[in-house]
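Certain chains of the assembly are absent from this excerpt, and the rest are unmoved.
Which chain is which? They are A and B, in the order written, and residues in each are numbered from 1.
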Amino acid sequence: MAATPIKPLMLLAIAFLASVCVSSRSDQENPFIFKSNRFQTLYENENGHIRLLQKFDKRSKIFENLQNYRLLEYKSKPHTLFLPQYTDADFILVVLSGKATLTVLKSNDRNSFNLERGDAIKLPAGTIAYLANRDDNEDLRVLDLAIPVNKPGQLQSFLLSGTQNQPSLLSGFSKNILEAAFNTNYEEIEKVLLEQQEQEPQHRRSLKDRRQEINEENVIVKVSREQIEELSKNAKSSSKKSVSSESGPFNLRSRNPIYSNKFGKFFEITPEKNQQLQDLDIFVNSVDIKEGSLLLPNYNSRAIVIVTVTEGKGDFELVGQRNENQGKENDKEEEQEEETSKQVQLYRAKLSPGHPVAINASSDLNLIGFGINAENNERNFLAGEEDNVISQVERPVKELAFPGSSHEVDRLLKNQKQSYFANAQPLQRE
Amino acid sequence: MAATPIKPLMLLAIAFLASVCVSSRSDQENPFIFKSNRFQTLYENENGHIRLLQKFDKRSKIFENLQNYRLLEYKSKPHTLFLPQYTDADFILVVLSGKATLTVLKSNDRNSFNLERGDAIKLPAGTIAYLANRDDNEDLRVLDLAIPVNKPGQLQSFLLSGTQNQPSLLSGFSKNILEAAFNTNYEEIEKVLLEQQEQEPQHRRSLKDRRQEINEENVIVKVSREQIEELSKNAKSSSKKSVSSESGPFNLRSRNPIYSNKFGKFFEITPEKNQQLQDLDIFVNSVDIKEGSLLLPNYNSRAIVIVTVTEGKGDFELVGQRNENQGKENDKEEEQEEETSKQVQLYRAKLSPGHPVAINASSDLNLIGFGINAENNERNFLAGEEDNVISQVERPVKELAFPGSSHEVDRLLKNQKQSYFANAQPLQRE
């Protein structure tokens, strides 16, 4: 039951997908919590990277129902562009820091959005999009929840243009098909549309030179200030109204927090409030906990929540319970869950429904949570004045359920005047 | 095709989840029907018990789609209370006998219901509840269908208070977190809220003594008459109106039976008629068959029905069909299904869609059925005057489908004047 510090700046990795099979024994004891280095780099060059958190090791059965959710972390330098591509997964993007212009293409339509910290948007599977970091100084950091539509748990991206390692969509076709499709001879098609062009047209030569000097993984490329301006000038901002447009971005903090006091704020957008999330049955929340404060012990009634620490340091306490033994089918992990609470060095966690958690901030802390099976989820607190289920227990039952008398229980419960967030180091009382 | 007697009073166990791997050959031949002793006792003391029917053995592939449904049987003596807890599963509770007060807690709300035989209610996952047997003399028997939300097929319960074998929710947290959460020093918290208190306050001493004398599994405890009265006085009864309140209990017999004659009655509540069942896509039915009567052969078009005998003795006949062989993947069980009809000693059965069943009561019989994939399910009878699909076959096709002529078929079908239920030993006719 020791507290666990969370490393800053390794904050974008979400643990639940990490494999425990080669980690230390403490990780094996706690399948909920994982180190940040269990990810796979999909792309990387000097302009930025995309990391995919590893799918959870099938060895532990308790994550069966998360098989089809993946987390990705995207980071790019100022004035860069993530070239047009699409993936066979639905995405929820959340901007953690920086300023982006996201452009989403349909077959007969195009929409651009200027996104800032806290903006979120759903990107449907198979939709071509490109993402520019339009800021002059700050890195763009984006967190993505991906829900594959084709092969459970696996993502496949398709670039419009190609790289050495990944041919473009178009180059997959035969010459005959390409010539017929574009009504153009193949040499012209190859020169203009396909990768690795020898001769460059006079026009825009400097840009092409620059691109050829880039690492062969030219998925994230530099762009000029003028190009950024052209991309962002017609873009819409995230909706400030309480009803977001059906498919535009929404800010996680556009509505009042559902829980708030001087110790912390808890913002949540649920499917009931947002059409994009409704289709996916996911909620998204953003939680600030002030240094020296505590998110009081609580649990979700049915949602599984994937939590990422995006700023700051703190401790998680997750209460596991002894699993009902099912005979020789048991995993070793499940037996080890008998310990009541486990922490390791942490910046990501999976909160299972029914399992209470408390979070303690040793510096100002921000967390982003994705809640799966969101519909009708309830958050029940076990301490605090509001939303505290223990207070709802009737007097005769309090007498029987607890060692103390009903009167003593009530008196104890009143000691905590705060709700949701409280002082992590309160003065002692009698 | 011999009939099978059903043992009384072993009635609360539902078979479909039982493992066949160690049973006798007859069980192995019929994966639909199971003995009652294949359950796991979750709690037991002198006040009552909770039994979980075993998950079906994965060896037989035909129950794949039932992996995420579990059945539980609860039984408690008069004037006892099932202490507050929640489980990571949605439940449908059905009261088989006795009188209960069920209290359901939300974070900011509480509801109590007085339940009697035939009352049913959905308890959403993660909802704290406690259940009192408020009767002076009669045992309380409850049948539960559980649909886990976290790990398919597995249930985990969380007690507010603790036992020696299962620590409470709160004791899982560290001292620091508990002190901060409750703004109280740890000794006080431990004394009042956590288990196994040495010193007892003067007040209510007798109750505490009694509890300490109880078996360590103090999940079902004795309560006094006064406590029962306090719990039940503000409780609501199940709805007698045809539209039940959204979340209150509904009686399985509150509406007219869908089939009824002097031989039997068939009550059914479907998702269309009840919001709680709609979310789960489950119907619940209660069937009475008089001694010496027969539920005529019928099948469900798409629902899988889990049937429990709750009273009486009778015989089931289930018609299986030879499975289409798929090559070397076949299980032995599937090959053995080639026999057309199987019975063993039975008080529970799983009725697969398409497989006709007939039920024959050797004493007054009551059955409770849970139908999974309920939406748009149709029940088609193969004999009787009403709802008999064979009657719908057009004349030219009767000629071709049956050995007899269309005229002979019609004449035969008219011999049975009853619908749905009939005399199991009718007088012979010419």
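Here is the rule we use: a residue touches a chain if its C-beta (ideal position, glycine included) is under 8 Å from a C-beta of that chain, and two chains touch if they have at least 3 such contacts.
Remember, it's a predicted structure, so these values are computed and weren't measured experimentally.
How many copies of the chain make up the whole complex, given that 2 are shown?
My count for the entire complex in this file is 3 copies.
Just so it is clear, only the chains that are shown with their structure count from here on.
Need the CA-centroid distance for the pair chain A / chain B, whole Å please.
39
Help me check something: in the complex, which residues belonging to chain B touch chain A?
40, 42, 52, 55, 81, 83-84, 86-88, 90, 103, 105-110, 124-128, 130, 149-152, 154-158, 160-161, 165-167, 169-177, 179-185, 188-189, 191-197, 200-201, 203-204, 207-208, 211, 221, 223, 226-227, 230-231, 279
Looking at the complex, which residues from chain A come into contact with chain B?
Its residues touching chain B are 1-3, 61-62, 64-65, 294, 296-297, 299-302, 304, 317, 319-324, 326, 340-341, 352-354, 356, 358, 360, 373, 376, 378-384, 386-390, 392-397, 399-405, 407-409, 412-413, 415-418, 422-426, 428-429.
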